[in-house]
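Missing here is one protein chain; the remaining ones are kept as they sit in the complex.
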Amino acid sequence: MIKYLLLAPVLTGILCLISKKQKQIEIINLLGSVATLLLGLALVISVFQDGVIVTWKDVLFADAFSAYLVLIVSLVGFATSVYSVGYMGYEIKHGAMDLKRLRLYYCLFHIFMFSMLLVGVTNILGLWIAIELTTLVSAPLIILYSKKSSVEAAWKYLIICTVGITFALFGTILTYYAAVQVFDGSEGAIDWLSLVSVADQFDPVLMKIAFIFVLIGYGTKAGLAPMHTWLPDAHSEAPSPVSAMLSGVLLNCAMYAIIRFRTLTAPSTGTEFTSNLMIAFGLLSVGIAVPFIILQKDYKRLLAYSSVEHMGIIAIGIGFGGILGISGALLHMFNHAMTKPLMFFGAGNVLLKYGTKEIDKVSGVVRSMPFTGTMLLLGGLAITGAPPFGIFISEFMVLAAGFSQGNIISTVLVLLFIIMIFAGFFSHISRMALGTPNSDVRGEVSRWTLGAMALLMVFVLVPGLYIPPQLYEMIMKVVEVLVVP
Amino acid sequence: MLVQFALFIFQLLVILALAPLLSGLIKKLKSFFQIRKGPPLFQSYHDLFKLMRKDSVVSENTSWLFNAAPVVSFASVLAAGLMVPIFTTALPFGFAGDLIAVVYLFALARFSIALAALDTGSSFGGMGASREMFISSLVEPAMILSIFAVAINVGTTNLASISTEVISQGMTALSPSHLLAFVAFFIITIAETGRLPVDNPATHLELTMVHEAMILEYSGKQLAVIELGVMVKQFLVFALLANIFFPWGISSGLDAGIAASIIAFSIKIAVLGLCMAIVESTTAKWRLFRLPDLMSISLMLAFLAVVFTIIMRGG
Amino acid sequence: MDLTYLFLGIVFTYLIGAVLSVVLHRNDRFVTYASFISSFIASVLGIIFSFSVMFGDTFVIDIPGSSILQFGVSIDKLSAFFIMVISITSLAVSIYSIGYMTEYFGKKDIGYLGFLFNMFILSMILVVSASNAVMFIIVWELMSVISYFLVIYEHEKPETRKAGLIYIIMTHVGTGFIILSFLIMASASGSFDFGSFQGIGGQLSPALKDMAFLFALLGFGTKAGIVPLHIWLPYAHPAAPSNVSALMSGVMIKTAIYMMVRVFFEFLGADVLWWGILLLVVACISSLLGVMYALMEHDIKRLLAYHSVENIGIILIGLSVSMIFMSAGQPELAAFGLIAGLYHLINHAMFKSLLFMGAGSIIFSTHTRDIESLGGLIKKMPWTAFFFLIGSISISALPPFNGFVSEWLTFHAQLLSTNLSNNLVTVLVLGSGAALALTSALAAACFVKAFGISFLALPRTEHAMNAKEVPKTMLAGMGILSFMCILLGILAFHVAGILDSVSAPIVGTGIASTITSGLTIGTVPSFAGSISTTWIALLLILFMPLPIILLRSGITSKYETWGCGQPFSTARNEYTATAFSKPIRKWLGNIYRPHREIHATYANSHFFKTSFKFESHIEEVFEQYLYEPFIELTLAVSRSFRVIQTGSIHAYLAYIFAVLVILLISIITGGI
Partner (left out) sequence: MGIMFGSELMESIIALIMVSTFMVLGSKQLHTSVSAFQFQSFLLACIAGIVAFSTGRIDIYIVAVLTLIIKAILIPYLFVYVIRELKVKREVELFINISPSLLIGGVLVVISYYLVRSIGNNSQLSSYALSTSMAMVLIGMFFMITRKKAISQMLGILIMENGLFLAAISLTYGMPLLVEVGIFFDILVGTLIMGVLIFRINTTFETIDTDRLTTLME
């Protein structure tokens, strides 16, 4: 099962690279992403029915948390591939792209998918390789247009994330070393399950050092402040579908790694150590997003900073801990993964039509592109945590967890930041969406882009009004994996 | 039932009959202080009858509201009259409204006249309405506080009950707070009845007019109705002053005591009229924007009355 | 069981209205009928439903849900009362809207408004029926968001966008406080169910209890529009279409009062004295400043919006006095205060919606909101004028209309404070009577101005000259609420009894039998005082023929108004709204801080003016001295943070390095 899931995007990527015509590439892309989605869903179902799956010499494995990540990646991946057809089609039509680049784009896109799926279904070292792979694949995607600014963004992305990932590997090696000491053999286990089972015997100081390296390392990739500095550059300079993937899922993948390591660290060091660190980084992330969102002039950077904020909230949720905190954080991962791509899709359409990323130069989107404009407005409300959208529920759970765990000051601070971000963010979005269009832009980009947005809107809205029992059960299973007694 | 009806009619007739007399009396007293002869005591009746006989000239700008305003204001003043004890505390409609209701019925009268003033489209009308509403805003807080002061002293706002309660308290009712409230209410009376130094009922000088400016466009019968309404209101306010603060002598029903009550009431009203005449004769009209000072004094006195009452009760 | 169907019927009728609006949105006429008739039917059902609950038992629907997100409906008498207020208002507004929306035909998407309109009313109903905190916050924000979208209906205008933004930000801030308050309570009760919140005040530490109170006050106060959180009202209400402003001002802001009653009385127990005192002070300031700013407005809808601030203040005076009595352990008196507050609440819902519809009618036929350019409308639009006049009399608290009854009750609630043992509190509460008196006098002044300048005398501009009476549906909507204003006035004795059944479960005692007898309402036995608006109305009607008979005979001739020495008088000689409020502006100059600018141009000599321009502004004190400095500070701090993102990769790496080294060193030192 896992093998097929991993194979599907790789195959699709290769096929895209060797296809001749634009139509052909698009069809392959769509079929491939549907296949990935279906396989992903199949994996999710089988994990939740039969429990943990381990295959291929223990390298590939999937438990509830893996399945959860796979679900997010394959869903957003599917939506993005649908959107890409519309977006890239428009670019080709207007000569901003050529067929060669298109081929490369789709190939890299699916390899990117592969790397992110891999993150979820492998052991602690494989995880590192997979995350490094995501960096390596996404860097070329960022410089797809080879503009001056995107080269700069890609360089910063590559360097800072590589540094981060190096730290993460160092932390991983230290963890492995701790495990080797416990197993007292030359061959230490590197799969999550065996590690977790002995995690309480690890050396606490060693694990503290390891966790700091892992947290800073993967935290760089996850966009936690103050390691987030590359993020607004990369996410704003990438083509919009890529931004959607970067913000929506890649950040979650890195967060996944941190959360996994937390379950290894906390048993020996005590949860207080990990919680304090995560709350601190989380608060810093949410806080640092505030001024940049308030003063932002570029709407894609605006969205990028909002991602920093949301990663902070996830970290805080995990930090608060407890069933409420962790399930809130998990739900937040899902909700953010659905909402942020929606916003990037909208932003992408605006960028294509208005040709500028400056907030001040865009107005009246609801008039010129009614659907996109409405989605931007609703998405803007959703992403800033207004009910009845999913993000509100998960943020509320995190806040409630903070109160029930007695972290009242942190909770109040988070709420304050969230409200300030709302004020800043929504004022920008409403300025763009409302009013009369400032140019003679008329009409939507393409039905594909609208379809992708509509699909995501469903997932944005539904969890805000009704959490299906299946999803809830799933999250509870993941919480079981992650809760540290 | 029949007694009630008789009281009802009696009260109405007394109010309508005596109100112009009070006007005449004050004019007469004022003239006395100004060492002039002044108009006859019953001149107000003559004026009213004269106006009644005349035709009306109505501005062509006006609407139905201009014609309705005198009616409404007159009716509301009369309705208030049924709640104010004059000769007897056995008021047939005492339950229907208390002191606060009386104040608000006066406000209804003022409201309708002010709208009518604006209806003419004349600058004078607007000016009068504006000033009238301004003054009423100044008066209201002081008025309510002095009502509060009286009410908490006796534990009721129903006018008849206030009178009986004050009587039953005897001379102890004349506490400092009672007197303070009286002074406050007296100042309010000046404003409410449009007298110097707040308004000059005798003037038609454009800069100083308040009430007269509002009714400038009225003539003939309509003017008569308004004038009578104003007189009734003045009479009622004086009656309030007399029977809330010094209710002694008032009868408690339609019986023999009523004769004594009439005499007592007449004396009280005359004394109050005298006080008013003295005040009017010794002060000049104040500038409109000095009025807040006057009303602040009244407000402060009323507030002190409240405070004294509360302190007196101990606890 | 029947009630369940009825309740679901209400919900689904609104939903059907919403869906039909979207489906039919291409045909303006169809969609107007479809959506507003749906909301009309739903409102009728709502009225039936609310009455059945009000005279029956608490109605509960529990929807089994998983996790934190649970939905459930629990409607007791308080909720039913609010559903009644919402339904009556929306019934009238729905009828009104059928005519009013013709204004937008061909210009805007009616379906969009119809959808939001139905959803808006539905969300308000759900707000007052929610049985759990999470659901409450969701429907509460839903209500805010929907009303935001209604406010920005005419988003082409920049001021509308500004209004929308201010509104949504303020309301979001408010929701933040509400969340905090609920979280405090939930952390003690261990559940988000409102049932578990009952009496939670007893389990909280005093500090947390005070926090819960303060956060709830700030949160709901923002929505209710108490000073200084009121700044969104004068922006949002004028920006929205008038039928929407009628609902927003008439009902939406009341939902905050609903929750204040729930939180302050039922959840926290209202047993802390200073809560009531604080609320009383806030309420007095709100009512005074609200009416003072209203007086200075000549935008009719802004004027009405400021009056909402004022009236919320008056409602809260009743509520706060009731809280003071609760803390003193005097439930009968508390019941009286609460009844006064609730009475004013329903009254305000009626006359404010009526007045907003009246304002909408003015805008409908004159296309201007500036009363300075109106005048003489009473002849062009007699019915609108009549209804607006009824609203004006009601809001000015003149007998025998409804506003008078509730203010009378409030005055008496204040008088009842003599039963308190704490002298200082008694003096304070009695002193607040002066504030209420000033408020009501200024309100009367303001409505003499509002009605007089816009409806009376001669038209000042073309706008007013060409006005026509509005369609019958609009008149019908206004007529219904006018009728309600009168009804609530003259049937006070009956209404007070109904309100007592609402307040009795909250304060613990019913006082209906003591305060109502026959056609009168009175105060509780420790204090005497009674009115009968029914009799006052009868007396007024009885006396009216008297002068009419006198006036009947004789000739009345028409002639022009005396032009003060000018050869003829025109509309240009009329008193303006600005001039009307001048004495008050001057009197309260310290609060208004008026600026005046006079620009005159002269020809040849100083004596010959060619043009003359007079401008007078008042300062928006709260915006200028409270919000703007805060916003400036936030921006300045934000700017100083920009340094972080220098663009230099070396700096970025240095941050990571610094964090790493600091954390490693703190491991060595045992810091973490």
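Observations, loosely collected:
Each chain carries a letter (A, B and C) given by its place in the written order, and its residues are counted from 1.
One rule holds for everything that comes next: a residue touches a chain if its C-beta (ideal position, glycine included) is under 8 Å from a C-beta of that chain, and two chains touch if they have at least 3 such contacts.
Just so it is clear, the structure is predicted and the values come from calculations on it, not from any experiment.
Every shown chain touched by the omitted chain in the complete complex is listed here: A, C. Screening A:Asp63, A:Glu91, A:Glu132 or A:Glu395 against the full complex identifies A:Glu132 as the residue touching the chain left out. Note on the undisplayed chain: of the listed residues A:Leu158, A:Leu224, A:Leu246 or A:Leu378, the one touching it is A:Leu158. Shown as candidates are A:Gln24, A:Thr55 or A:Ser149; the residue that touches the absent chain is A:Ser149. One chain of the complex is left out; on chain C, the residues touching it are 642, 645-650, 653-654, 656-657, 660-661, 664-665, 667-668.
Hidden from this view is one chain, which touches chain A at 59, 125-126, 128-129, 132-133, 135-136, 139-140, 143, 146, 148-149, 151-156, 158-159, 162-163, 166-167, 169-170, 173-174, 176-177, 180-181, 184, 186, 188, 190, 203, 205-206, 209, 232-233, 236-237, 292, 295-297, 301.
Rule of thumb we're sticking to: only the chains that are shown with their structure count from here on.
Common neighbours of chain B and chain C under the contact definition above are absent. With every chain reduced to the mean of its CA atoms, the largest distance from chain C is reached by A. Of all chains shown, the one whose average CA position lies nearest the global CA mean is C.
Per-chain CA centroids place chain A at a distance of 77 Å from chain B. The mean-CA centres of chain A and chain C are about 43 angstrom from one another, to the nearest whole unit. With touch defined as above, chain C holds no residue shared between interfaces to two or more other chains. Counting partner chains per residue, chain A has no residue touching two or more of them. Those residues of chain A lying in contact with chain C across their complex are 155-156, 159-160, 163-164, 167, 205, 208-209, 212-213, 216, 220, 226-227, 229-230, 232, 273, 276-277, 288, 290-292, 294-295, 324, 327, 366, 381, 386-388, 392-393, 396-397, 399-400, 403-404, 411-412, 415-416, 418-420, 422-423, 426-427, 430-431, 434-436, 464-467, 469, 472. Across the complex, chain B meets chain C through its residues 52, 54-61, 63-65, 67, 70-72, 74-76, 78-79, 82, 93, 95-98, 100-101, 104-105, 107-108, 110-111, 114-115, 117-127, 129-131, 133-134, 136-145, 148, 151-152, 155-158, 161, 206, 216-217, 220-222, 224-225, 288-289, 292, 299, 302-303, 306-307, 310-311, 313, 315.
Those residues of chain C that touch chain B in the complex are listed here as 375-376, 378-379, 385, 389, 393, 396-399, 404, 407-408, 411-412, 414-415, 418, 421, 423, 426-427, 430-431, 433-438, 440-442, 444-445, 448-449, 451-453, 456-458, 520, 526-532, 535-536, 539-544, 546-548, 550-551, 554-564, 569, 571, 573-576, 579-584, 586-587.
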